[in-house]
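A protein chain is absent from this complex, but the other protein chains hold their places.
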């Protein structure tokens, strides 16, 4: 399941969808808008995507991770639009037979996503705004 | 939040409780009863705890991980009772400022839990049963 | 002195009970209690591994001296998660 959407997600719903009878471990990562980033107070965060390409890149990444770590299923939901501190931005959920693969797969996915998927984050502070460059 | 309970859990509810304004990453691990273990078909799984001691050991582990990885909050829910393949057994959820600590903390918690917390798993197959020894 | 003993998982099945109360000489150590239990429950005695135990819900070593009212638990290798 790959989604680039304005809508929020339920982790429970996603986990239900990706589990199967071989699943022993499900690892999920939720990225959240922090109130503060590098010492500056965040008022708003905007997330922009080249949507069709982002879905394509995420699908490729999913295929790659499935094979590399022998996973059972992967879901990635990345939100776009305007957000406030505390809002969910991204969900990566990985179902695997055992926990080591599930952890390794989830961490790989978020690391790679931040390098290659056409998504851009703008942080709006009290006193200005910046386009964040490079995942951190 | 540390719980040793017969009841199932909602990941969404737990994540809501552990997030705060400094949270940028939430990593969760759900352990699930697999249909098959080491080539044998699992019919039932029983989980037994020395409940008071398990809660104490999990609380110590929580404190240790909070400090070691500089985490914001941790929830651990371990179920006990009789389970079928597909049932949830355990939830570990970690909220942190950034993803590296959240992943490292969650993996540390599940690894340590399997070594020291007084919880025991019995697998019941078509043709026999065993007490599992040592987390795997 | 009276010591409450709890048996868990495979040890519970081996001992055929989940709890017992033992009357021990004052000043006895956890090691002495474990020897006593191995005598009472021969199947426990036939275990080749040393038995891990807790006293009042904390892992304890065999040289720990017990006191009246302590709760000792016999803990097989754990397998949570």
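General remarks:
Going by the order they are written in, the chains are A, B and C; count residues from 1 in each one.
Quick note on the criterion: contacts are C-beta pairs under 8 Å (C-beta built on N, C-alpha and C of every residue); 3 or more make two chains touch, one makes a residue touch a chain.
Keep in mind it's a predicted model, so treat the numbers as computed, not measured.
With respect to the full assembly, the chain omitted from this view is in touch with A. The chain not shown here is touched by just one of A:12, A:35 or A:48, and that residue is A:48. Listed residues A:27, A:42 or A:90: the one in touch with the omitted chain is A:90. Listed here are the subunit A residues that touch the chain not shown: 31, 47-50, 52-54, 56, 78, 89-90, 110, 113-122, 131-136.
FYI, only the chains that are shown with their structure count from here on.
Contacts between chains trace an open chain of neighbours here, each touching only the next in line.
Between the Cα centres of subunit B and subunit C there is a gap of 26 Å. Computed centre separation for the pair subunit A/subunit C is 49 angstrom, with centres defined by C-alpha atoms.
Contacts with at least two other chains are made by no residue of subunit A.
Multi-chain contact residues of subunit C, defined as those touching 2 or more other chains: none present.
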